[in-house]
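Every protein chain of the complex appears in place save one, which is left out.
Read from first to last, the chains carry the letters A, B and C; within each, the first residue is number 1.
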Amino acid sequence: MENKNKIPVGILGATGSVGQKFIQLLKNHPYFTVQEVAASDKSAGKTYVQAVNWFLDSRIPSEVANLEVKKCDVNLKSRVVFSGLDSSVAGKIESDFAQAGYIVISNSKNHRFDTDVPLLIPEVNPDHLRILRWKKTGQGMIVTNPNCSAIGLVLALKPLYDKFGLEEVNVTTMQALSGAGFPGVASLAIADNVIPYIAGEEEKLEKEPLKILGSIENNTIKFCDMKISAQCNRVPVIDGHLEAVQVKLKKKADIHEIIASWEDFTAEPQKLKLPSAPEKAIYYFREDEYPQPRLHRNLEHGMAIAVGRLRKCPILDYKFIVLAHNTIRGAAGGAILCAELMKAKGLLEK
Amino acid sequence: MENKNKIPVGILGATGSVGQKFIQLLKNHPYFTVQEVAASDKSAGKTYVQAVNWFLDSRIPSEVANLEVKKCDVNLKSRVVFSGLDSSVAGKIESDFAQAGYIVISNSKNHRFDTDVPLLIPEVNPDHLRILRWKKTGQGMIVTNPNCSAIGLVLALKPLYDKFGLEEVNVTTMQALSGAGFPGVASLAIADNVIPYIAGEEEKLEKEPLKILGSIENNTIKFCDMKISAQCNRVPVIDGHLEAVQVKLKKKADIHEIIASWEDFTAEPQKLKLPSAPEKAIYYFREDEYPQPRLHRNLEHGMAIAVGRLRKCPILDYKFIVLAHNTIRGAAGGAILCAELMKAKGLLEK
Amino acid sequence: MENKNKIPVGILGATGSVGQKFIQLLKNHPYFTVQEVAASDKSAGKTYVQAVNWFLDSRIPSEVANLEVKKCDVNLKSRVVFSGLDSSVAGKIESDFAQAGYIVISNSKNHRFDTDVPLLIPEVNPDHLRILRWKKTGQGMIVTNPNCSAIGLVLALKPLYDKFGLEEVNVTTMQALSGAGFPGVASLAIADNVIPYIAGEEEKLEKEPLKILGSIENNTIKFCDMKISAQCNRVPVIDGHLEAVQVKLKKKADIHEIIASWEDFTAEPQKLKLPSAPEKAIYYFREDEYPQPRLHRNLEHGMAIAVGRLRKCPILDYKFIVLAHNTIRGAAGGAILCAELMKAKGLLEK
Partner (left out) sequence: MENKNKIPVGILGATGSVGQKFIQLLKNHPYFTVQEVAASDKSAGKTYVQAVNWFLDSRIPSEVANLEVKKCDVNLKSRVVFSGLDSSVAGKIESDFAQAGYIVISNSKNHRFDTDVPLLIPEVNPDHLRILRWKKTGQGMIVTNPNCSAIGLVLALKPLYDKFGLEEVNVTTMQALSGAGFPGVASLAIADNVIPYIAGEEEKLEKEPLKILGSIENNTIKFCDMKISAQCNRVPVIDGHLEAVQVKLKKKADIHEIIASWEDFTAEPQKLKLPSAPEKAIYYFREDEYPQPRLHRNLEHGMAIAVGRLRKCPILDYKFIVLAHNTIRGAAGGAILCAELMKAKGLLEK
């Protein structure tokens, strides 16, 4: 597809850490082309390269480097916008855009629990997009990407939920620095250290999976019934959230059945061969000491998750380890996959 | 007390990481003086300073630096020996010493479950030393210090166990590099990484607390009845094991009662004012983001543990964070405190 | 000395990283007692414990925790103030205090090159305090502590300068995170990384030694004549600046003479037995791989420097390694030693 046939998109919060990742991942994207970048008023008017404190290990794409940074107001030309806005401002700006007819794919927490907003993981609940079908042509909408820790967890839980049912989920996370954005965590705060607290994170992790794994009834999403307990920690790792998980199943299952449920897992993004979809969304590792953030966060360009160490649990039924790349699958990459699914379903048409 | 009135002791495995810590902590000790150092055959015959790859941030005590390293055989003059031997050799050597009449205070795992060996945390189960009272005068014995992760956990559990009873304990650890000894973990293996596996560690953490919290019946230790599930991870932190814990209590307790049980906790080492005993063994922190390894591992010279973030758990009853210095309270310092308690109880007399 | 006989002091910039270190190091100080803490307007009015984001690994001293934070204006009761102010505000505030009759001992760069201000390392140029003797009784004054990298370097150079003369000094630094204050360097910026630039640092390191090693002529300090070239890098180390140094001497010297000049070095703070003075200011290590930040930064409570690896240089004459604790000897501790020297010389009397 040539650029002129691609869907032009704008990036809200383009200079932030999620915004940078959107721009990095959308370079040469087959469906989308970054036409506009928008950020805070103090960046507006500068070129992108002047405004951004770029900290990724690739160069700024040349087609974006010299774009003029615009304000985050509803004068953008692109109907489709990706939002990497900070939650302190995302609530109002995203509402404004949706009301003005824009399609907002957001990585922020603010609208995740709005009743007309899907909280989407394309492999897990693609059907939740159906709550948008009552939107009239040309009407705006918001689609949200879950919290970076929730995405990896729910992807790993999905096959278990479908095959065996889930009663209880216990999770302790060891989360990467990039989850806090830039500048985020001070080096003096985390060097030779672990911080056993991330503001608001445990609440998200205990609540978001209930909507994501929920079912559609009467055109709204009914939350699923499951107990979740989360403990969230920040560790000195650059990228990749590691999670120690325990589950109590509704139906009995042996270890082989559970591993098979992961290894056989495939879903709509795979069938549709969406450009950012991993061939396999879940990799199970049999080595005792795997998965590890540095070795496995980049599986399938960071879009696949890694699972390992499945074993019996003396308290719940089973325990295992989950790893997901928090800024790719868990943020910008996941949001782009949402947009790809929306395009495939005709939701991005004018 | 002048040196000549102190109890002369030997260090087995003196060049290893636990051995180094024994020597560091025994410098100017009021009860004990290091008279002999013993290590592997390849070190034997050298002076200590020649044989050791010292990696602590204090200098080698001058009275030890020039001791000749001896072999770990039963020709040592010191009747009391501290063992920091690697578990690959500790089993036989420690047995040999005990049979030859030595008193062995060991940090190794090998004899922890022998029926005539206490697994001792002086604040938790000082009464377990009673199983040694049938030893005849001059007979040898082994007293063991628990695993470095178990010590912090059980210290935090002890007040809860006594006041409210414990049915289930769930723990996910984030363990420091020094727990693996020296050279231990390769820097390339752990830089920008977490390793979700420590060989043998989960088994120890699920089993040792049952003996430590057990009761004496018919002169043997009866294990307590409690379910424990552990997940152990290695994180890039130098010292200090952090543990995310959840408990199910036998009796109802509110948050204030639980915090009070920790803050009011005092035990025999405190009453006896043992030299290495912390004034308070448990510190509870009210700040959301505390305790942290780098900030709190050295509380009371590394002999106190830090607890924080007590809150309700949707699955078990409560969750909280525990931190202990793994090479001080969790290894050499803990073993020295055991020896101090034994001295106070007359067990080190000739 | 009881508290009532101690000199009451105030801390300017008390909540910052240098301010915290002043408070930590002045706990139980024999000469000084912290009577007042002052900081920015947004902290003023709170208690210290409320205002500060304390990140040191000791507790806030209880006598300071509940002091009310004051504004940095000339209404403080303490005539002697230590300044850990940021250089963006230190210039004017310190001038105001000096003009109002206060004695300011400052860690900031702003007044280091004022002609009536000594740039003081007590072991190196204690005589520079003589330029203050023309101050009238009751008149205010400023004494400054050099840059954290310059202190270690000049301490190591001093014996060479005195014995052999110095023509050229080349230095490449590897500086710790704490040198940038708190929050300072973002963890994402420095994890798995080195940043080969520290704004303004090379200029300081090339200029400050010339004043410190200067001589007094006509009651002013005449800079010494020496070429210095510096390259400054930030490395992921918490504390301790390491410097790779090369020197060209004026007189021939062999390796033994140079090492002897370091090992024999003693100066006025040692003779006066000032409370913060190390017994020996310079330690020379003969081990190839020493000194190292983590192992040697705390020598003599962080007040001694470590030198090692002296060897011939194919371009200049000799090369060697210098290590100094940047927040103790290189900042707060160094400034306190300056104050102790001033007290010993009667400069703090009313």
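One rule holds in what follows: contacts are C-beta pairs under 8 Å (C-beta built on N, C-alpha and C of every residue); 3 or more make two chains touch, one makes a residue touch a chain.
Note that the structure is a prediction, hence the values are computed from the model and not measured.
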*Of the residues listed, B:Ala39, B:Leu119 or B:Val185, which one is in contact with the missing chain?*
B:Val185
*asked:* If I consider the whole complex, including the chain that's not displayed, which of C:Ala39, C:Leu242 or C:Met303 touches that chain?
replied: C:Leu242
_Among C:Ile131, C:Leu272 or C:Cys313, residue touching the chain not depicted_ = C:Cys313
*Extract the touching residues of subunit C with respect to the undisplayed chain.*
168, 170, 172, 174, 191-197, 199, 206, 227-229, 231, 233, 235-238, 242, 244, 246, 288-295, 308-309, 313-316, 319, 321
_Residue by residue, what part of subunit A touches the chain that was omitted?_
55-57, 191-192, 294-296, 298
*For subunit B, enumerate the residues touching the unshown chain of the complex.*
17, 55, 177-178, 182-192, 236, 238
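Note that only the chains that are shown with their structure count from here on.
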_Angle (degrees, nearest 5) of the CA superposition of subunit A onto subunit C_ = 180
_Nearest whole angstrom, what separates the Cα centre of subunit B from the Cα centre of subunit C?_
40
*Could you put a whole-Å number on the gap between the CA centroids of subunit A and subunit C?*
48
*In whole angstrom, what separates the CA-based centres of subunit A and subunit B?*
42
*Junction residues of subunit B, two or more chains touched*: 191-192, 294-295
